[in-house]
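Can you keep this structure in mind? I'll have questions shortly.
Missing here is one protein chain; the remaining ones are kept as they sit in the complex.
Then we have chain A:
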Amino acid sequence: MAKRTSDRRMQVYGALLLLPAAVLLGTFAYLPTVATLINSLFLPGFRGSPPEFVGLENYALLIEDRTFWKVARNNLIYALGTIPTAIALALGMALFVNGRLPGRGLVRMAYFTPTILPMIAAANIWMFFYAPQIGLFNNLLGALGVTGPNWLGDPSVALTSVIAMAVWKEAGFFMIFYLAALQSIPPELEEAANLEGTSRWSFFWRVTFPLLMPTTLFVLINALINAVRVVDHLFILTKGGPNNATNLLLYYVYENAFSFFDRTYAATITVIILLVLAVVATVKFTVLDRRTHYQ
């Protein structure tokens, strides 16, 4: 009897310890999610009238919405353009600054600097690089006798320009994770491989890369989430233009909510974004995790 009560006491104790985190998560993560989901089933009430329940009508609208599909496509291209490049660049930089290199502390700092800058500040800098007449890129190209494009104004170039800036911003951040992982690989592994005359290339693919797999996975998920989540630079660089050429999902949500004042439509797009991210996370935790060696 005494044991049972003490068991129960322990359970209450444990529940109480979990409570603060649960309350925080509930109020600031799950509650808004549910509210968004509910919101997406209504039409906004105009001029003080209450919102009207319309079921899945918003979703039907969404499927019809050409702009939404364009924005979704943009986001896919944006993800495909930033993620592999940023990861490859991050890995390359990490391998480079992990080696014996004079002044490598300085190089590491230099590579990491873009990460420290707020996205808005970074976008402002790139604004100056991209400016059509006085911009750095076009000045350099001009010196070579080439007329540079209107980086942010030309719909066929603008998305690429935004991607380039995002890669620049993210690669340094991911490099830090790779660098930490590289430093946890014992140097004897390479020595043991060297004794057998293993080439550096072969060592990289047979040992380093597989051992970095958990990091790659982590970085990949972060990059994916960032591709959907971070749109700060659009406010500075293009505002989604020209003609939605650089518009991304979250920015479209913002536009709907705060420019067109269609809160419920914004909620609908948000639900779609959440769904996509949920699928990504599930794939990560089920498929990829099983194939990865964790130390």
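Just so it is clear, a residue touches a chain if its C-beta (ideal position, glycine included) is under 8 Å from a C-beta of that chain, and two chains touch if they have at least 3 such contacts; residues count from 1.
Assume contacts and distances are computed from a predicted model.
Chemist: According to UniProt, what is the chain that's been left out of this complex called? Choose from "ABC transporter domain-containing protein", "Sulfite reductase", "FAD-dependent oxidoreductase" or "Cytochrome P450".
Modeler: "ABC transporter domain-containing protein"
Chemist: Out of A:I77, A:V207 or A:I221, which is the one that touches the chain we can't see?
Modeler: Touching the chain that is not displayed is residue A:V207.
Chemist: Taking the full complex into account, find the residue in A:V107, A:M127, A:A193 or A:A257 that is in contact with the omitted chain.
Modeler: Residue touching the absent chain, from the options given: A:A193.
Chemist: Tell me, which residues in chain A touch the chain that this view leaves out?
Modeler: These residues of chain A touch the chain that is not shown: 186, 188-189, 191-199, 202, 206-207, 210-211, 213, 293, 295.
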